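For this depiction, one protein chain was excluded, whereas all remaining protein chains were kept in their positions.
== chain A ==
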């Protein structure tokens, strides 16, 4: 439990008593219809995490009466049409560097792997009906978010058994009439065209409030970014059920990169005198400079980072929730624009700002005073990142285009607590895994350790119809590293099944790791990076060459050979006459017949030879 406590203190929203944990009995979830908040947290290595959170509620009765207030109508109608009870949609780009940045925001609950991820609980009486509704849902969302969600077909859809649990309350339903479907598109590149529809779902449409800071240029230049949409029903005890929609955007900005002016984005070398140098080096001179980059760029302003300043607040938002919070130690000086109320929180590592609705908002974080010259000094200027519960890294082993292997390295940093989690892979059908080769071993020990894998759920792929689904419940002992490995075979696709960029390889979706607590509840999520699997790829100009080559070979060699083989050669005098002589004889015969007809029977010659209409000189055997 010692492990989990920091996360609650970390999450700023926890003190607002409206948590993402969701099921707790919170009375104000129903009261506050809409609120938004931006949390800024400087990270080591001149990075900055910006978490945007927009949340609105609608009662189920209003929802069913099509009385959408803060709930986006476009999405609401899709959900109603497709019978969706709970929906989670993720757009992800880049990777979270947990070695330097620590634990993930929202405990990993608001992020997806690279590309697009979608999972939903659908109301359906049968699997077929669920598939049908899923098809409706993906196609509708595809149009709404300008993403290729319609490519989530049967081969990319799985039905996870252990990994996902509903976040919302589903009181009067049974397991048989809700179906969980999960689809993922790892190759989908998330970009501005996905942000615009996202902003349109907000009540203030990006015109006011924190959403004004969301600029495609900055968002998609981030080192890591994740856009999430979560729709879930929440039923407070004794109150009316509400449908809650939460839109979350998290991004890690590189301060150095973000501060570059937009009209001059090229990182040209700075003039020599502007280069921060380590002057303690003996060879330091005007033309020799050992760089001291890592100490730079601790300072930034909101408008530098986001390219514009914040335009007031959204008038629809709950005024009790401060729109902007900053997580730096209370000792650090922060300047802000006039008319803003700064409130330092009791945890000593965060402060929030209350902003007037129509005033521009700006904060300035100056470079921390260099009173501590030593390296430890830099750490105290930012909140020390929390250690995540688990580090996971996945990579391919082996080479060649016939077989391969997958290796996931899972490291538990905790010195005294074991981590139990569910590892889920949904692999494309053309990677046929050998389940018997799956083994888990602890680093430093030889041979596999049977006690690490608790439970395996495996649903094999069906060629061209269904993806492989593998869920493994595992336990990693404290302070140890576990290698989970398995082998697979790569199948050969049909000629037309290759994409236009076949030699790039095929993206394999991120593995989803759900860490459970003792009560089997998900406490932390993480995803590995996606992988690129290279399949045996034909040379696509080859069929063309082969066709030409074989046609020529058949025409020349085989034709001649066949001809020689099946013909029987006879001497010229043995066979029927050929050429001009034959025509002559035929003509003569006709003439003779004519002469006979006109001139009476047996007038001229005795016998006229009948010429056979057989092809000359070659008689089939």
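Here is the rule we go by: a contact is a pair of C-beta atoms (placed from the backbone, for glycine too) under 8 Å apart; a residue touches a chain by one contact, two chains touch by 3 or more; residues count from 1.
Definition applied: contacts and distances are computed from a predicted model.
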Not counting the visible chains, the remaining one has a UniProt entry; which protein name from "GPI transamidase component GAA1", "Coatomer subunit zeta", "RAB small monomeric GTPase" or "Molybdopterin synthase catalytic subunit" does it give?
"GPI transamidase component GAA1"
The listed residue (A:331, A:367, A:397 or A:520) that touches the chain absent from the view is A:397
Of the residues A:287, A:338 or A:450, which one touches the chain left out of the display?
A:287
Given A:269, A:415 or A:579, the correct residue touching the omitted chain is A:269
Where does chain A touch the missing chain, residue by residue?
45, 93-95, 97, 99, 114, 220-223, 254, 256-257, 266-272, 274-275, 277, 281, 283-284, 287-291, 293-294, 393, 395-399, 405, 407, 501-505, 507, 529-532, 534, 537, 539, 564, 569, 571
